[in-house]
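With one protein chain held back, the other chains of the complex are shown just where they sit.
Order as written gives the chain letters A and B; numbering starts at 1 within each chain.
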Amino acid sequence: MDSEITIRMVDVAKAFGETKALKKCDFEARAGEVHAIVGENGSGKSTMAKMMSGVLHPDTGKVSILGERVLSPIDAKRIGLTTIFQEVLVAEEASVFDNLYVGRDGVFKSQTTGGDRRAEADEILTRLVGKPVDLDEVVGSLPLSVKQWIVIARAILRRPRVLILDESSAALDLDSTIRLHSEIDRLRSEGATVLIVTHRIAELVRIADRATILRDGITVGTLEKHEITEENLLSMMTPADRRSGDVAEYASRAKSAAPAILTARNLAVHRTAGKFDFDLPKGSIVGVAGLDGQGQDAFVRALAGIVQPFGGDVQVRSADTDRMVSLRTLDDAANLGVSYVSGDRKREGIFPQQSIFENLAIGVYRKNLGALGVIRKATLKPMFKREVDRLRIKIGSPSNKITSLSGGNQQKVLIGRAFANDPQVIVLNDPARGVDLGTKRDLYRELRLFTDKGGSVVYLSSEIEEFIGFADRVDVFFGGTLFRSLEGNEIAEEPILASMFGKSKHASVEFDLERTA
Amino acid sequence: MSSSGIRQVTQDRSLFVPAGLFLVLLLAVAFRGQGLFTNNGLAGAILVATPLILAALAITPIVMAGRGAVDLSVGPLMGFINVTLITWLVGNGITNPVAVIAWAVGLGAAFQFVQALVIIYVRVAPIIVTLSGFLVLSGVNLMVMSRPGGVAPDWMLSWGAGTSVFSPVLLLLVAAFAVWGVLRRTMFYRNLRMTGADERMAYTSGVPVDVVRIIAHVVGGAFAGLAALSYTALISSGDPTQGSTYTLQAVTALVLGGASLSGGRGGALGSTLGAINMFLISYLLSTFNFGTVSGFVTQMAFGLILVGSLLVNVFVTSRRAVA
Partner (left out) sequence: MVSTVMNTEVAMARSASPFRTHKSIAIGFALLACLLALGALLVPGFVSSQNARSILLLAAFLGLASVGQTLCALVGALDLSIPYIIGGANILLPSLMVAGLPAPVAMIVVLILGALVGAANGALSFRLQGQALIMSLGVGFAAVGAVQIYTSLGSQFGGTVFAPVPDWLRNLSAFNGKFFGLPFPPVIVIWAAVAIGLGWIMYNTWFGRSLYAVGGSRTAAARLGISEFRIWTVIHSASGAMSAITGMLLLGFSGGGFVGVGDPYLFTTVAAVVIGGTSLLGGAGGYGATVLGVLVLTVLTSLLVGLGLSFPAQQAVVGLLIVPMVAIYARSPHIRNQI
């Protein structure tokens, strides 16, 4: 292992205004290795990847790729470095073919629509997606997973000497992840350097030759293949003070006996998949899990009245009459006390130009309307203070813009918006996406307090670990329908994972992984 | 509009509406039995329609480059080229065709180059930059020439006669199409579309987005120069205010041609069809005699057709629902 050094970062720092994204970063990667960059959200991983790609420039220190400085993506292209960014960047209006070959040639070179390119694109896409994709199809009409493959294929078609994957497997299911890994193997054997930027430990234990750990903008060390274990990684990723007393064990309470506050009968959230029933016992936390696109997302949205199910009926016990009332629209949800919190803060949560106060209070304006739609503001200030204290939101002034807060604190404001309505049920759709551990813990604590006082929670998460020691029951979706409910000691990584793949509770998914990989 | 043009129409759904409208209008014009399909009729039509077609072509690459870059300045820019050409060049005895054409094309390209630099480096929304361009040039035009007047160079006077289909005005149009045709065959065209469709994707994929934007503007500016030449030929003089009316007409033609003002979708063929359709609508309306109110009927009908074809466009091209 004394092959050529392809990437070298020496004493690199980068700040965005007040925020120091990277404080001290030293890094080396070699040709022919898969090198993982690991760290919690916000530890500076993406900034590091962007700097190697020429998108960002370091404030201090030196970055050299294959012995050269990369000042722009055009430089990167020239020397053979390709990055797959976290966000799935495709031109929705353009064809698959155009999306695959974007930026490949100079500005005035005559166009190559040649057959060899099409054949090559066809071959690689078929290999990656598992079935042929029409190269003339408009990308906007394709599912997210295919878009993700297009982005990956775009990179592989360039035969990169250095490939950076920034959380690129997020939109892929397990089968696809295995195909991605075999592509990575192929590139490694051809002598390329592959960097995997991720916070998913399980993934990199399997595939990385070396791993560099980032913590709070500082590279804390590099592990060799034999040292890469979950324990080692975790201990290096998390500061010592936060490690102890991690998400405290929480006895899963059998509350199925409690009367249901929300029920769904003969619900269909997918056009063809089977119907199912669902009960949310009062005072409980029900987790919802599933691989990407298995119907769980449509399910929680249907519970909150955002989308209409294909069939069936959602009912909520009305606090006024104590009778079950149908919930079909957002207005029904508001009247029945069902609040929704999305993890996609940017798109369906925050109002970026508005103040922190406005972002929290806007959820309760409708409950405080006088004549002609005039908002009675007197009650709102105490409410705001109560929620900020309760959720321990760190704010400067309530009139500051919401975007002045960190992602975690923005999420807390949105949860405060949901709490402010004094709901009976809170439906959360992957709320912990991209928030730090501290915020997660505050969130779990508040949701538990909420259920202790008689509230009920539906909690969708894409990370299995979130359910353990937190949810009273986990409902796993597979193939567009409710596949299995897990309770008590079944709420553990293996049974949930197995159910997510539609297998029996005790089948070992790990085994399958080893075999196929 | 050769066979490749026809293939484009059948493939690109955004061209359905303009192409359909074009056929309907053509039939209607034929049915009205007026003299459009004679040598003189066609020659006159080309003369009148060319400035609009070229103006629509001039904003096409700029709109395609994205960022909501509707170029509002194109009309006053045509006016600016027109009045400076008449006042500064012809007024000083410079009537050499090469000098005049170079002045028109060069001035258009130069102005758009400056606008591109402001958009890229000052980083203000393009519509604001071009709004500013609109106001500045509208004012400057009147400062250069306070009222319509002057004469076009002698050699240009015959252009505006409108007696032959194969006039130099048609040549301007052909030249613009030829330039566009060449550009379409280069990677610039694809890079332009990708920049407009998603600039961040294009940037991270190594497309020199700033260079692409500058070229788009310069090409658009050169087309505006050609548009100004045909406009000067049409009126055979200088006019400081009429040019400005081309802004809204050109944007309308573009949208009628199925382009998206937010970038990525659109092309020369659509813009041309849109501009021709606009001409045909006014032509068709002019064949009816509404007496004293005819101007107003034309205006209302024009508005209604605009509304109608935009609505049809929505139903034909709407693929993406607002989630």
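As a working rule, contacts are C-beta pairs under 8 Å (C-beta built on N, C-alpha and C of every residue); 3 or more make two chains touch, one makes a residue touch a chain.
Remember, it's a predicted structure, so these values are computed and weren't measured experimentally.
Novice: In the full complex, which of B:Gly35, B:Gly181 or B:Gly303 touches the chain missing from this view?
Specialist: B:Gly303
Novice: Which residue, B:Val24, B:Ile94, B:Ile128 or B:Leu157, contacts the hidden chain when the whole complex is considered?
Specialist: Only one listed residue reaches the unshown chain, and that is B:Ile128.
Novice: Among B:Ala30, B:Val151 or B:Val293, which one is in touch with the chain left out?
Specialist: That would be B:Val293, which touches the missing chain.
Novice: Considering the complete complex, identify which of B:Val209, B:Leu269 or B:Leu284 is in touch with the unshown chain.
Specialist: If we include the chain that is not displayed, B:Val209 is the one touching it.
Novice: Just checking the interface: what residues of chain B touch the absent partner chain?
Specialist: Residues of chain B in contact with the hidden chain: 67-68, 70, 72, 118, 122-125, 127-129, 131-143, 146, 198-200, 203-204, 209, 248, 251-252, 255, 260-262, 292-293, 295-307, 310-311, 313-314, 318, 322-323.
Novice: List the residues of chain A that touch the chain left out of this view.
Specialist: These residues of chain A touch the chain that is not shown: 16-17, 50, 55-56, 85, 87, 306, 330-331, 334, 340, 342, 346-354, 358, 362-363, 365-366, 369, 372-375, 377, 396-397, 399-401, 403-404.
Everything below uses one rule, namely that only the chains that are shown with their structure count from here on.
Novice: Using mean C-alpha positions as chain centres, tell me how far chain A is from chain B in Å, no decimals.
Specialist: Averaging C-alpha atoms per chain gives centres 46 Å apart.
Novice: Quick one: which bits of chain A touch chain B in the complex? Just the residue numbers, please.
Specialist: 53, 55, 73-74, 76-77, 83, 85, 89-94, 98-99, 102-111, 138, 140-141, 154
Novice: In their complex, what parts of chain B are in touch with chain A?
Specialist: 184-191, 193-194, 197-198, 200-208, 211-212, 215, 260, 264-265, 319-320
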